[in-house]
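What follows is a set of notes on a single structure, which appears directly below.
Removed from the display is one protein chain of the complex; every other protein chain stays in position.
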Amino acid sequence: MSEGSAAPMAEPTKAGWFGDFGGRFAPEPLMPACLQLEEAFRDAWADPAFHEEFEEVLHSFGGRPTPITVCKRLSEELGITLLLKREDLAHTGSHKINNVIGQALLTKRMGKSKMIAETGAGQHGVASATAAALLGLECTVYMGEVDTQRQALNVFRMELLGATVHPVTSGSRTLKDAVNEAMRTWVAQVDDTHYCLGSVMGPHPFPWMVREFQSILGTEARDQSQAILNDVPDYVVACVGGGSNAAGLFSGFAESRSQLIGVEALGGAAIASGIPGVLHGMMSQILQDEQGQILEAHSISAGLDYPGIGPEHAHLASIGRATYATADDDEVLDALERLSNTEGIIPALEPSHALAWIMREAGKKIPKGSTVLLNMSGRGDKDVAQVREILQAKGRFQ
Amino acid sequence: MSEGSAAPMAEPTKAGWFGDFGGRFAPEPLMPACLQLEEAFRDAWADPAFHEEFEEVLHSFGGRPTPITVCKRLSEELGITLLLKREDLAHTGSHKINNVIGQALLTKRMGKSKMIAETGAGQHGVASATAAALLGLECTVYMGEVDTQRQALNVFRMELLGATVHPVTSGSRTLKDAVNEAMRTWVAQVDDTHYCLGSVMGPHPFPWMVREFQSILGTEARDQSQAILNDVPDYVVACVGGGSNAAGLFSGFAESRSQLIGVEALGGAAIASGIPGVLHGMMSQILQDEQGQILEAHSISAGLDYPGIGPEHAHLASIGRATYATADDDEVLDALERLSNTEGIIPALEPSHALAWIMREAGKKIPKGSTVLLNMSGRGDKDVAQVREILQAKGRFQ
Amino acid sequence: MSRPRLEDRLRERVAAKRKLLIPYVMAGQSEDWLETVQAIADAGADAIEIGLPFSDPIMDGPVIQEAAVLSLERGTTPQSVLNELGRLELDTPLVVMTYFNLVYRAGLDRFAGRLQEVGVTGCIIPDLSLEEFSGWEKAAERVGIDPVLLVAPSTSAERAKAICERSRGFLYAVGRMGVTGERDDASLEVGAVVSKVRPFTSLPVCVGVGVSTPEQAAAVVKVADGAIVGSALVRRLLEGGGPEGAATFIGELRSAIDSVTFDA
Partner (left out) sequence: MSRPRLEDRLRERVAAKRKLLIPYVMAGQSEDWLETVQAIADAGADAIEIGLPFSDPIMDGPVIQEAAVLSLERGTTPQSVLNELGRLELDTPLVVMTYFNLVYRAGLDRFAGRLQEVGVTGCIIPDLSLEEFSGWEKAAERVGIDPVLLVAPSTSAERAKAICERSRGFLYAVGRMGVTGERDDASLEVGAVVSKVRPFTSLPVCVGVGVSTPEQAAAVVKVADGAIVGSALVRRLLEGGGPEGAATFIGELRSAIDSVTFDA
């Protein structure tokens, strides 16, 4: 079914395979769009003018480069040197903006006037609506009905930005179903519409393209940590939902000696608990039952509640270039609280998973004195209402 | 009572006067603290090591420099060239972080271990709690009880960051009373506590010191707009509550040909509707009744609901170097919506006042073809719940 | 059970100038689903698509999704419905339609073997693209199952040619960009897609996706060799039409199709 690609995090094969994972499992009506997209992306990505525009928009509009913050107090407490790549400072509050700017520019380049996107908690939806507003594209965001209710404010944000939010009432009415619905819509509107997928998932070229758009953060992080540490970090850690922030970060360190660690939510751990399968156009590790029916992921963090994982991560795990761990909800809340009150940064729940792993393993799997780079993939503002409710229920705040 | 200081936005007089405004109207128990603070600030501000640390923290932690975004779609619609200084991308979501980092570093330098702060909507409170967490200072934030209820999530944010939020039940239970209460507390704890005031107000040296800490944004904006326009902008526009973001911005253009415009909320327009008076330690334009009792400000935007204005703005108005206008709530909502859906930036309600003025005057007071720099002082995330309620009540969204 | 190949059966009928009617039924959707299969066979179906329900059917519209959910809630597994299917003694060819993960999870050869054992002679996997087709192609061929491929209005001529070369059984021409579901006449793009594939294949060309009414079916077979009717039938079953209701509808489709006259 595939032959592996050479260096870790090199380009996938022509058919979109990273080792045994990836590919293009899309209904025929979508295949021409995938092929067109691949061609358009290859063309754009080889065009210095596209890079220039992409980087210019990310700079002057998106707030790049984001800094690296060296944690003083928490590092001391943990006995390590902890660096944070501050994607929470990017416009709209997470790394998601990198990808959507790239795809929105590509949408225009392909001569399409509309964008659709799926969203779970709303982060990618808000980012997509933002990029669409900036470039004057029409935008529809598919969001599970359950999520539209949980995240009513994000729905409003998207609407303010001029997007239409389409509540998805099929299946579990959450992220997985939003992807299904977006794909279904794409099938019908592929002529004038680009599907702006939010992570390193889906049929080729999405996993590769999204990683490339996110690689800007890894490149920055590599240069910045070199400047700070005079070396690469010993550990490079990121949370993994679909895996776009991790892929972007890892890409800067794939050929270095850094250990790459992806941290999934315990209740959505496609590497730890999934097996190979095909979902949403890709072969990857997937949470599924014995028959192959897809299971729902359940964690505190909507952004990690995805039963699959980007195929490149499945590949990196299989060849041992990256290691994937999990964090449970309680650890995650502790991590969120601790970073907030020791460093003045309220992290999103997603990167709090990565931090939870670091806090658990500092002095254990992570030897004292190690240098650790954590991708602070987003800010916690979107999560404070939820976290407040949970911590208040635990009697921790009134 | 005073003699004017020379160039616009020069240092105030020794006693803290900007022309006829400013001074130091503080109870005697606070005067030594004000003097100590002035000395500490003068000392720090003359110390390259302090500047270096200040700028380094603002860079690697605060996300500076923030970019300037050139609006394409809105500029075209308005017939001007609109530039946004993107303070919304700074850590915690507004320019407030610049000031609190400066004051928190100064607190340490003075050997004090505690910080108190007042807050209205919570922006300065969150920023103060953030800086305190970063530097390991104890932090108490005074917030009108009415505001703690309206902004429960911001209360939780501050608590997450390790601060104590003290609801103020005196007077109107809003920002003005929070300042009173913070000053009262400061009187009692001045030994080990610094009062981290949130705007260019209060007794000398606060108005000057806060402007100096905020001048980093003006300096950046000047260099950036020079690079973009090859000139200074024709208009330099900022909203004005106490006036810190405006003062910071104006300071970069005070001696240029740029027209400086401050925009107040119609219901809190200290320049348009106030008269000289003394409040919170300063002589300035103040909303007050015939007897001199202070009036409450009322607008859609908690961050602009202050019955006074920084004394330097009163001075700039009196000498005609800056012009102060107002915007009403409806215009502000329109501006917020329009920037969101044409440029993909949801502004806070405060800078939406400045944008509302620009939208109203483009092609009128602002000639077509002008270049206009707007300080995007903060992001709208903190406001979306409120805006949603209002717009839904108007039947504009469901 | 050794059955004639799907392709042979359909070619025969086409050669005999019979226009094909291929209805779709969701396996396990209700207690009496097998009776429904029997009834529509009796009512004049030339082949029957048997949907194996998948949790995430990205090529299906709301009606078939709902049927899939119902079926899964009833405890349907691929194994269970195939076992049931094996109990039918039917002459009408059966074509399974499902998504690739169920096939992959079972194992390609095992899955193909199971189909063969229960008498299924064709299989459609809409999310298995030409690019990823070869594994399944071989597994199916090994046991004589015809793997049916799709061509869409968006498919290029070059690509259509490659697909036509490897499809077996028939060629599934997607009648309209979009997922399964009922549509009004206006939206069908049948002519274009059918004429796109004709130069490249002698396979029967059947049009599915959006064919809902007898009138549409009749229009379809004016240019194509057959019409595939899914959601319109499934909706009737969801509404409680049962085997008789299904038979009536298939009867109507059949007459509409058969009443079409052709020049030359």
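So that you can tell them apart, the chains are marked A, B and C in the order they are listed, and the count of residues begins at 1 in each.
Here is the rule we go by: a residue touches a chain if its C-beta (ideal position, glycine included) is under 8 Å from a C-beta of that chain, and two chains touch if they have at least 3 such contacts.
As the structure is a prediction and not an experimental result, all values here were calculated from the model.
Novice: Give the labels of the shown chains that the missing chain contacts, considering the complete complex.
Specialist: B
Novice: Which candidate, B:123, B:154, B:180 or B:326, sits in contact with the chain we can't see?
Specialist: Looking across B:123, B:154, B:180 or B:326, the contact with the absent chain belongs to B:180.
Novice: Using the definition of touch stated at the top, determine which of B:8, B:23 or B:262 touches the missing chain.
Specialist: With B:8, B:23 or B:262 as choices, the missing chain is touched by B:23.
Novice: In the full complex, which of B:37, B:84, B:210 or B:279 touches the chain missing from this view?
Specialist: B:279
Novice: In the whole complex, what residues of chain B lie against the chain that is missing from view?
Specialist: Residues of chain B in touch with the missing chain: 1, 15, 23-33, 170-171, 176-177, 180, 183-184, 187-191, 203, 276-281, 283, 286, 288, 290-294.
In this text, only the chains that are shown with their structure count from here on.
Novice: Supply the minimal count of touching-chain steps required to go from chain B to chain C.
Specialist: Counted as steps through touching chains, the separation is 2.
Novice: Among all chains, which one's averaged Cα position is nearest the averaged Cα position of every protein chain shown?
Specialist: A
Novice: Please tell me the distance, in whole Å, between the geometric centres of chain A and chain C computed from their C-alpha atoms.
Specialist: 37
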